[in-house]
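Here the complex is missing one protein chain, while the rest keep their positions.
Let's turn to chain A:
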Amino acid sequence: MRIRGQGPGIRGLGSGIRDHGSGIRAKYVIFAVLLFFCCSSVVAAADVNELIFQGADYHYKGNLDKAVSRFEQAVKLDSENEYAHNQLGILYGKKGKFDKAFREFLTVADIDRQNTFALLWVGILHLRKGEMNQAFERFDKIIQIDQNSADGYYFLGTIYNFRRNPVMAIEYLKKARNADSGEADTHFRLAKAFHNADMIANALLEYNRTLEIKPSYTKALNEIGWIYYNTGKKEAAIKQWRKTLKINSKDRDAVLNLAKVYNDSAWDAFTSGKRKNALKYWQKTLNINPGNKAAKYYMAKYGSD
């Protein structure tokens, strides 16, 4: 379902309606027919569908107010139109009106208990309120309804990850990955679960898959850095964090990881009598993290000798 992508282009996706061959009117007719098949109850189909189509188009163009107005009119005409209620929920959420959004999704869940889209959003909004158990129940309900729900498994696995229960997290996140392997976040969180369970080959594999989908996923680069560092591949680790800094020069994790590793190297060199090397590493620390209190102190103390 890819609820996490949220589909609609809020950020300037153009009109979204293009004329191919028989043109927009034919497309609209087909849409209306399909919508009629897809929605369980359609009253005054033509009017409602026209409003929905307009609302969807405004939504994709980023005109949230007009989209809300169209969908509100649509649900007045057809109070049981699940798609319109769901769209209203998303739109209210985007406008920061989460209580109203919550009510819309609950309305859909009342109309159709099998509407997993609405259930997912109810769960997500429970998470937003910090209500773990209620959210968990909703996600669990989703996977009972739909055993291929990548999003349902994703959120359950993520909650288990947060509770540091890697075995359960792996079980659910693998199901999420198998249901939809195109989500970078799923691979990343599965990698974290494997990492947490000391399953390094699996963690590395999933971090790599994250990066195949989204090469700018700096959290994955940073974690791969730690895997390399913890297995004695210091230079490879440094390379990973440097890659992160090329993507985002202000990435705090990469800066602090590098500073720590340079500082550790400096201290190791210093204690084994290699003062010159130690100074080189403290200087590197300061280059990456100029405020680093340890490197500053040791450079001031031993740098001028």
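Convention: a residue touches a chain if its C-beta (ideal position, glycine included) is under 8 Å from a C-beta of that chain, and two chains touch if they have at least 3 such contacts; residues count from 1.
Throughout what follows, contacts and distances are computed from a predicted model.
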### Query
So which of "Peptide/nickel transport system ATP-binding protein", "N-acetylmuramoyl-L-alanine amidase", "C-type cytochrome biogenesis protein CcmF" or "Fluoride-specific ion channel FluC" is the UniProt name of the chain that got left out?
"N-acetylmuramoyl-L-alanine amidase"
### Which residue of A:Leu204, A:Ile238 or A:Ala269 touches the chain not shown here
A:Leu204
### Query
Out of A:Gln73, A:Asn115, A:Gln240 or A:Ser265, which touches the unshown chain?
A:Asn115
### Query
In the full complex, which of A:Val122, A:Ile238 or A:Ala259 touches the chain missing from this view?
A:Ala259
## Note on the structure
Note that chain A touches the chain not displayed via residues 1-4, 6-11, 13-18, 20-22, 26-27, 30-31, 34-35, 38-39, 53, 56-57, 60, 62, 64, 82-83, 86-87, 90, 93-95, 112, 114-118, 124, 127-128, 130, 132-133, 136, 145-146, 148-149, 158-160, 162-168, 170-171, 179, 181, 185, 192, 195-202, 204-205, 208, 226, 229-230, 250, 252-253, 256-257, 259-260, 263, 267, 271, 289, 291-294, 297
